[in-house]
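Pasting a structure below so you can have a look.
With one protein chain withheld, the remaining protein chains of the complex are depicted in position.
Right after this comes subunit A.
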Amino acid sequence: MSDWLQHLPILPILMPMLTGTLLLLSSDSRHAPRIALSLLAVLFQLAVALALLAQADGQLTSAWPTSIGVYALGGWAAPFGIVLVVDRLAAAMLLLTAILGLAALVYSIARWEKAGVHYLPLFQFLLMGLNGTFLTGDLFNLFVFFEVMLAASYGLALHGSGGPRVRAGLHYVAVNLLASLFFLIAAALIYGVTGTLNLAELPQRVAALNIGDRQLFDVAAAILGVVFLVKAGAWPLNFWLPAAYGNTVPPVGAIFAILTKVGVYALLRIGVLLQESGVAPAPFGGTWLFYCGLITMAIGTLGVLAAQKLDRLAAFLVVVSSGTLLTAFGFTGTLLTGPAIYYLISSVLGSGAFFMLVEMAERNRQQGADLLAISFEAFGMEKRHDSEHPDEMVGVAIPAAMAFLGLSFVSCVLLLTGLPPFSGFVGKFALLGASLASLPHAPLLHVGLFIAGLLLSGLAGLIALSRLGIRVFWDMQRQSPHLQWLEAGPVAALLVVCLWLALLPEAAMAYCAAASQSLYDIGAYIDSVVPQPLPPEIPQ
């Protein structure tokens, strides 16, 4: 049993890889077995993620000596071999990926999977890349898994084809290829200066550098920070994001909701490692990140207000949540990290559900109806149906599909803008509370700006969403859309998860706080990965 448990950390990478390969080899005509295989693989990942979470949290007896699991690929110890590291934060991200992946996959079975070729294998490879990024304890493997994830995401972003999608996809691919090249430069420079790519070994090596090499390392870290900010969608590196995310097919948009959080995760992981050992250069942490996040939040809020279509609005909401997270992580002190992790989970689930909901709500609507409505509104040319036919609309029964869509939409709005009773409220409330609690240490200006940003972005989201919601749902001229259980189910399930997170917040909050605590306890991380003391650095 313990032998088997020992190999658990590799399964979230191995499983989607094997499944994806099998799916590539099987022919498209064998529809049912392919879908069954994909679903089984994602369910299996969900189970593995749960098991890893329980182990990291100490609920389940693990084969690991500490609460941090280290898996040496190839059996070589850490400074020489490559390792996977599971701690509470990584396990939580794995679980989040599996839940969102399952929902998006079930949703896409209904129709979107058939909109192009190789959807199912690409989906598995995307999950593999995501899981790998969260697990890796090595800078170069971080690059490799980033690439696996991005290569799959290029394919998925273009799924369904069409002019606007390809145009947005072209920008997305070009920007991310450039960012990957910068990642390589940074990784190579860090290796050239410190002689290691292992994240746990890095802080000690950096501390031993002389002043000239230290400057080179700072340059490399700056480049690395820029790369992560591109992935996280931070201003001014996020102009590609709204078009690329808004133009994807809905289930892909849903799973893309977690892609920006990968950048945030990498920034947090490496930033904390360097910061806590006192060797962090500017782009990781501090006021710099705080203001960067704040501007991102502001730009995202403006975009939310300006968006004329729901899918574009959803993309800007992703920018807002990225900005909120970056601001929280750049905040003075470590109090905000736990609530921020909770907010991350809630906002990823919420935006995932919203991306899928948007497409269902937009069905049967005329192309450009939103645009027309806005110009009508602006020029005061709104038509008055009710005055022409006063009796006609009285007593029309609401069809079940519309009732479901309306309810889900209202839930999503509450969730994404941070109003009760959903988890968005708990997350934002905890963030506000933590920022006030850190007041004596943090500058008053920062606390004020953070609270204002958080509340204003929520208010703007509420205004924009209710304005567009009225236009979409109270549209008299359309028929009720046809929904399948496969499509409605995942959205409802994601919302129920968020509701559960909000109604029973103690367990989730305690877990997030513990995750943040073990994240900042870098001594334990370093000791688990590189157990024996290192020999002193040989000057080059």
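Everything that follows uses one rule, which is that a residue touches a chain if its C-beta (ideal position, glycine included) is under 8 Å from a C-beta of that chain, and two chains touch if they have at least 3 such contacts; residues count from 1.
Heads up, the rule we're going with is that contacts and distances are computed from a predicted model.
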"Hydrogenase", "Na+/H+ antiporter subunit C", "ABC transporter permease subunit" or "Response regulator receiver domain-containing protein" - which is the UniProt name of the missing chain: "Na+/H+ antiporter subunit C"
Residue among A:A188, A:A400, A:L436 or A:L486 that touches the chain left out of view: A:A188
Residue touching the undisplayed chain, where the options are A:T19, A:S180 or A:T337: A:S180
Residues from subunit A at the interface with the omitted partner, ascending: 140, 144, 147, 150-151, 154-155, 158, 161-164, 166-167, 169-171, 173-174, 177-178, 180-181, 184-185, 187-189, 191-192, 197
